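Below is one structure. I have some questions about it.
What you see is the complex with one protein chain gone and the rest in place.
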Amino acid sequence: MTEPKKLTRLQAIILLVALILTLFPIFWIVMTAIKPPTDWNASPAIWIPSEPTLINFKTLFDPDAIRAYGVGGVSQAATSAVIGSIIASVTATLLSVSIGLFSAIGISRYAKNSKWTPLVILSGRMFIPAAIAVPFVIIFSNIGLTDTYTGLIAIYVAITLPFSTWMLKSFVDDLPREIEEAAMIDGKSRLAAHLTVTIPLIKGGLFATTMFIFILNWSEFLFALVLSYSNINTIPVQLAKYVTATAGTLYGVQAALAVLAMLPLIVVGYFIQSHLARGMTFGAIKQ
Amino acid sequence: MRQQNQEKVHTTLRHYDEGKLSRRKFLRNMSILGVSAFVANAVSLSPLGATKAFAAIHAAEERAWELAKAAAAKAEKKTLTLLIPTGSIGNMTPYVDKWRDELGITLQFIEEPDEVVHTKGMQEAVARTGTYDVMMPTAMSYPDWIDAGVIYDLTEWTEQYDPELFHPEWGVVFPASHHAQLYNGRVAGLLNDGDQITLLCRSDHLDDPNKAKAFEDAHGYKLDVPHTWKEYYNLAKFMHNPSEGFYGSLEYRSPYYVKWMFMQRLISKGRLYFDNELNPTFNSDEGVAALEDMLAMNEFLHPDAFSFTWSSNYNAFGRGEGFMNIVWPSGYKYSKAPSTGPATTGNIRATVMPADTLADGTLLYAGLFCWGYGYAVSRYSANPELAYAYAQWMTSPTISADAIPYLGGYSDPYRRNHMLAPTQRLIDTYSLEYLQILYDNMVNTVPDFCLPGGFEYQDALDREVNACMTGSKSPKQALDDAARAFERITRRTGREKVLKSWLALAKNLAEPIRKASGADKW
Partner (left out) sequence: MKTEASSKTTTIDQQNAVPTPEARGKKSGRGISRYMTVPGLLVSLFVLVIPLLVALYMSFTNWTPTRGTLLEANLIGFENYSELLFWDNRFVHAVVRTLLISGICLVLEFSLGLGLAVLFLREFRGKSLLFSAFLTPMMVLPVVVGYIFWMLFQSNGPINQILEIIFGAEAAVQWFRSPNHAVAAVIITEVWHWTPLFFLILLSGLKSIPENPVRAAIILGASPGQVFWRVVMPMLKPVIIVAFIIRAMEVIKLFDEVFMLTRGGPGSSTETISLYIYKLAFNDFQLAYAAAAAFLVLIGSLTLIHLMLLPVRDRLLEGNR
């Protein structure tokens, strides 16, 4: 476009309002996380607690801590949820990216004529989770995968594979084939050429993809909800346990877990923000 | 500590039987040792001798303990896993050490939100993971869980080890003994939570002479707790003072809860949910009138009524934000305790749910038994006998009386001895008057939809009542829509099956309700 213009005053104000609207909800959850129980659901709502506290965070890992404030109802520590989230997300991410990497190279380099391979993989993303959850519960029950990390991870890999494949494919596409071919001329097999040439060259993209898939896995809720009994637990499931239709809500404790849950994602997201558009659009848009 | 106490009790009993103690002294000693006045009194007069009579009321507990010892010794898996609703753990944790130390059994609790417990049970029917040994659903889950084969029919165990469910002195209060434990006449679970709703009023406002006079002048009768729904309405209107943040009543209008407010009013009018052919009966004049009563009350409700959960409701009442409240017995506990009821402690007068006037002019007192958790034994448990022993032990007349008063749980009285012959701790937690009210209300209770597909029925009703309360449907339309949904659920679930279970349910209700609804002639 033409040389960039400065913001007018009105535009600056609009931008400021948009910024406030964007950040206010995050401000609110952080404030709630440091409110003592008396401030949780005060009427009118308290914006900034006069006596900020870390009791909510402490309660996450020591459920009895909150009893000092006369609040009951927490008896399960969130520790298992945090560990579970890490196990499921990290494993599933690594698997999804590894399989996706092979698919990406395969599609980009050898399957140009076949349109259905990438589309079949993409279709995995079009499925409404609530709809496939029903048959999955039945299938998993019959093969003993309910309430196991193996089962949960298998699903996570399957539903994130479209993203990892397509995002990585776009990075491989960016790479001129001649580079690999040069390596092959040097006598390397195709596979070796990919392993030693292609992959190192898309290192940055690989990292961004890994982080992106991690965000997706870490956020997943529905499958974890229907497949967890006692052996497995994840943060989103634990979060929903604190608010129930029937019992009260442990606002502060729940907010503390929410903050813990979103903190890594915001950090990760910040690092890969230049690749986010590519990830979200299956590589259709590159920055 | 407990062991020691028991030894002292036995010594006291022996001394009394040997004539070393006067009756008065005996009663006092027993009371010091934590034995209820009822038990002490009964055994002191027993022709069998006090020691033997005392053993009788303990018998259910002891039989369960013997079974538990035998089953624990045999068990390969030394853990007993319990699926329980969030917030109920406080009544169970005090016994964890005893089970570990004396039986070598570790109790592991898995908490799920109340509305998820049924889901997890049904999922277990499909997944058969064997994760749970004991499961704690509400009475509404039993039909589906039994049909899905996820829990045992307990009847044979109860015949062998007798948990004394129907004992005339310390059995579970009728008809809850039947509608909250049986499915088609077979024992499906052991009740451990007497959930019914009762009405609380602020006595400080009732006793205010200025208000008493003004009220009597306006209405022509004395200011008192309401005895009828009409009086309830009058009181709410009279006491409603929103400018001071003081509202007429705090009853629920929130999703999940609002159906109960409707069901209670419907049965007060002498209507059950179905007739003897399983046609819905709530889309009738009585049903419409019940919804219209509720709409009229909306004006005098707490502004948060549409989002209340039990805990936010208890807290609002405890802060002094209303004159009346419709609560589960745990709500009384909350309002009584200074920490949770700063404005209500010492200022509560309770009553059974108000009556309604029937066509023939008589008053019908009806109560609603809603929620009501109980212990069931998973079919996929590795140690079903141990699981059953736990259930019987926890719900035995003696242990249950000990467990209910603990804080951090919401288990409420359900056996006759809890209410009519309470221990001192029960009296301290509730009060003699309130325990009597609980009994008077419970004998007239009608249960939830404890039928196959019960949750579906109740959800459908809840959605439509909610739609009516939020103004998107007229009462008649909402109830007709609910009735249509009911027909579909019945058709899908199987008419024969539901009907059989409905007739079994309706057979065991209080006589006045059976008469008013016509169920006595079915």
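Miscellaneous remarks
When the chains are written out, they are named A and B in that same order, and each has its own residue count from 1.
What we mean here is this: a contact is a pair of C-beta atoms (placed from the backbone, for glycine too) under 8 Å apart; a residue touches a chain by one contact, two chains touch by 3 or more.
For clarity, every value in this text was computed on a predicted model and none was experimentally measured.
Of the candidate positions B:Gly104, B:Gly149 or B:Pro338, contact with the unshown chain belongs to B:Gly149.
Taking the complete complex into account, A:Ile159 is the one of A:Ile55, A:Ile159 or A:Ile202 that touches the chain left out. Interface residues of chain A with the unshown chain, by the touch rule above, are 1-2, 4-7, 11-12, 14-15, 18-19, 21-26, 28-29, 32, 41-45, 47, 99-100, 102-103, 105-113, 115, 117-121, 123-139, 154-155, 157-159, 161-162, 165-166, 169-170, 173-174, 177, 181, 184-185, 189-191, 194, 215, 218-219, 221-222, 226, 235-236, 239-240, 243, 245, 251, 254-255, 258, 261-262, 265-266, 268-270, 273, 276-277, 280-287. Where chain B meets the missing chain, the touching residues are 115, 118-119, 122-123, 125-126, 144, 147-150, 255, 303-304, 306-307, 452-453, 455-456, 459, 463-464, 466-467, 470-472, 488, 492-493.
Note that only the chains that are shown with their structure count from here on.
Mean C-alpha positions place chain A and chain B at a centre distance of 43 Å.
Listed in rising order, the residues of chain A touching chain B in the complex are 41, 70, 72-73, 75-76, 137-138, 140-141, 146-147, 226, 229-231, 240-241, 244-249.
Against chain A, in their complex, chain B makes its touches with residues 81, 86-87, 89-90, 108-116, 120, 123-124, 126-129, 131-132, 255-257, 309-312, 315, 339-340, 407-408.
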